[in-house]
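Just passing along the structure, written as structure tokens.
One protein chain is absent from this view; the other protein chains keep their places.
When the chains are written out, they are named A, B and C in that same order, and each has its own residue count from 1.
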Amino acid sequence: MRYEVAVGGRAVRVDAGADERFLVDGRAVDAQIVETVRGRQWVVRIDGAPHEVTVLTHDPPRLLVDGVEVEASAVDERTLAASRGSPRHAAGRHELRAPMPGLLKRVHVREGDRVDRDAAVVTLEAMKMENELRAPSAGRVAKLAAAEGAKVEGGALLAVIVDAE
Amino acid sequence: MRYEVAVGGRAVRVDAGADERFLVDGRAVDAQIVETVRGRQWVVRIDGAPHEVTVLTHDPPRLLVDGVEVEASAVDERTLAASRGSPRHAAGRHELRAPMPGLLKRVHVREGDRVDRDAAVVTLEAMKMENELRAPSAGRVAKLAAAEGAKVEGGALLAVIVDAE
Amino acid sequence: MLRRILVANRGEIALRVIRTCRDLGIATVAVYSDADRDALHVRAADEAYPIGPAPARDSYLSIPKLLAVAATARCDAVHPGYGFLSESAAFARAVADAGLTFVGPPAEVQAALGEKTRARRMARDAGVPVAEGTLEPLRDLDEARAAAARVGYPVMLKASAGGGGKGMRAVRSAAELEAAWRMAAGEASGAFGVPDLFLERLVEHARHVEVQLVADAHGGVVSLGERDCSVQRRHQKLVEETPGPSVDDALRERLGDAAVRIARAARYRNAGTAEFLVAPDGTFSFLEVNTRLQVEHPVTEAVTGLDLVALQLRVAAGERLPLAQADVACRGAAIELRVTAEDPSAGFVPAGGRVALLREPSGPGIRVDGALYEGMRVPTEYDPLLMKIVVWGRDRAEALSRARRAVRETIVAGLPTSLPFHAHALVEPDFVAGRYDTGYVDAHWPPPPLELDEGARTAAAIGAVLSRRRPAAAGRDGAAGGAWALAAREEALR
Partner (left out) sequence: MLRRILVANRGEIALRVIRTCRDLGIATVAVYSDADRDALHVRAADEAYPIGPAPARDSYLSIPKLLAVAATARCDAVHPGYGFLSESAAFARAVADAGLTFVGPPAEVQAALGEKTRARRMARDAGVPVAEGTLEPLRDLDEARAAAARVGYPVMLKASAGGGGKGMRAVRSAAELEAAWRMAAGEASGAFGVPDLFLERLVEHARHVEVQLVADAHGGVVSLGERDCSVQRRHQKLVEETPGPSVDDALRERLGDAAVRIARAARYRNAGTAEFLVAPDGTFSFLEVNTRLQVEHPVTEAVTGLDLVALQLRVAAGERLPLAQADVACRGAAIELRVTAEDPSAGFVPAGGRVALLREPSGPGIRVDGALYEGMRVPTEYDPLLMKIVVWGRDRAEALSRARRAVRETIVAGLPTSLPFHAHALVEPDFVAGRYDTGYVDAHWPPPPLELDEGARTAAAIGAVLSRRRPAAAGRDGAAGGAWALAAREEALR
């Protein structure tokens, strides 16, 4: 199976064969793999160097590699093909979601507003702190699903920002 | 379900009802139970006092209760009824098994010998040490499944000692 | 000595207090909200009682519930930990009125020092420099405008009843004042029940340096060295160390002397901390006294060899301090890393989650104060502190090396943590050189993207692929694979 992988922002193509045979960007890699925690942690030994790889979180896709945290996502070709054109992953569409449950203390924008990247969109009170959630990208607030005073769950969609044309 | 329980050598009768209701030796106990590791650890709160109970090993049946190690076995009535008369658990029959894999350096007895409790039966070399395995009970060596120089697996039956009549 | 203590807190500090009580043979009674019923502090205590639903105001902040447990469990004392009711004069008074010993300063001391402008006046009267600003709470926004104009921007707006970095805003110009006033007052109201604010001159490039104090009821006061706590985000500390890299012996003596003078003026009792801002020119000004044990007390324990909780319990029981100022001997250097449930790549926004995998660091020079376990759900209702990694070394360089090693060894999977920040700071040249102030995090975070070396990047790419596979297929990877699954299957054999 072929995977499109992004590691720390760099694209890598991985072909995973049987018996721990991997092609990385077309080059055969002698990787010996020991799974140390099921589905969560592996020791990947490459040319004598052991690398402990731990899945920190699936979403966002973060790995711990030798004690270093890195964003690393892998999508297999079939999934990639199926998801192309899906509106959720459409280019130019950015979702702002609540990173944790909390109380919306303040909503700083209205639907239709233009916002700069990093502009405050809402203030979420959680863990006894007020946290300003900021626009992931410059654009237009296409949808606003947040109301002041509302309690929101972790992961709840708060706003959709689309690239201004 | 009723259980015959032995805790540190003391017999306790436990009737386990639904909803964490327990009768211990016929007395109702208000036990609040939180399972903290599946099938392995619970916090049992009795009258405000939390007791952390961890299954250390199933065989021998050992629990860790508030940091104290104790032998504690439970047999439900049905199993108890079914097992009565089984030769393996017959009163007066004692098995000596290898606690770990190793090499039998020496066998100190012969079949038919009478042995005192704690008499050396075999010497097992394991983990770089010679370990004398001793008779669990005084009696007669009814069966000897050990030969000098043999490698044995952990748990292997080495000898059966029956109470001398 | 005290006999049976209600630990009116949760998390790592509850476990920390229980540990010392156990060392001293004092029985402990824990309390827990619905979110904490399987917490480690509950299991470590001799008794534990539920005190209500997860929100703190319904549980850990409920004075009647806590006192009811203390009565039921026949406690003779209450340790408040930090946060929650630890600096509440009302709680200290209610505890005393119930005939119990409060392990902290008495209510009148808390009241005097808890009102920050009163504390400022007290320090000034004791001859300790205080930052220019208001010595009474501000009546309204207009008064704030006038005061800020007089002191000169930038200023800090602060909650009069504040602490822990809440209800605090830096204001760089008159235009920002109104918004900052509103947010700070709102936070102060929510956190302390009092919206009162005051302001003081914001000292640019200042370091936050604090002095640990312990005082007994017989006039004994000792200062136990300083801690530099300048590495903060949102006015909350991320890293603390002792000795302070910018503090020389002369400054140390002046800070210690100032702290003791304030303690004497306030008729202080028990453990407390005098906080100061130290300007780049070495002048310092008093900030406030934290009338409780600090989160970062272990760094002081690491260099002095003292157990601060044990000292708290002894002086609360009426004993004299077992040491005089001349007996205080510090050895080496210590650094604390606060590992929090926050995502440093997203502005340190807090987030809960379930601890899917946990590996705490260990070995020479490492102490971990935490209360985590694998499978634990980290509640989002409370402070996001997960664990404190406390590192000691013969000197700062050794402590730094060990801290880097400790961070590399630590794994907390299942939720975001501050560990990437710590990993970065510990190799960042300014931090390593000890050149930092309260602006450190803003100036040095986020760092440029990390470049993994080729082997690690390849391993990461393969790991990313492995993490997408169904767990069912994982057993194929070898005999040691699927350790947990195997362990479950093999249990019956043992």
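Criterion: contacts are C-beta pairs under 8 Å (C-beta built on N, C-alpha and C of every residue); 3 or more make two chains touch, one makes a residue touch a chain.
The model shown is predicted, which means the values in this text are computed figures rather than measured ones.
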Which displayed chains the hidden chain touches across the whole complex: A, B, C
Among B:A81, B:M100 or B:A164, residue touching the chain not depicted: B:M100
Residue in contact with the excluded chain [from C:E115, C:E275, C:D369 or C:D437]: C:D369
Interface with the unshown chain - residue positions in subunit B: 3, 5, 7-10, 12, 14, 16, 20, 22, 24, 29, 31, 33-42, 44, 46-47, 49, 51, 53-58, 61-70, 72-76, 99-102, 105, 125-134, 154
Contact set of subunit A toward the excluded chain (per top definition): 34, 36-37, 39-40, 43, 45, 48-50, 52, 57-59
Missing-chain contacts mapped onto subunit C: 15-16, 19-20, 22-25, 37-38, 44, 298, 301, 305-307, 331-332, 353-354, 356, 359-360, 362-370, 373-377, 394, 398, 401-402, 404-405, 408-409, 414-415, 471, 480, 483-484, 486-488, 490-491, 494
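By definition in this document, only the chains that are shown with their structure count from here on.
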Of A-C and B-C, whichever chain pair has more C-beta contact pairs: A-C
Averaged-CA centre spacing for the pair subunit B and subunit A, given as whole angstrom: 51
Mean-CA-position distance for subunit C and subunit A (Å): 30
Centre-of-Cα separation between subunit C and subunit B, whole angstrom: 47
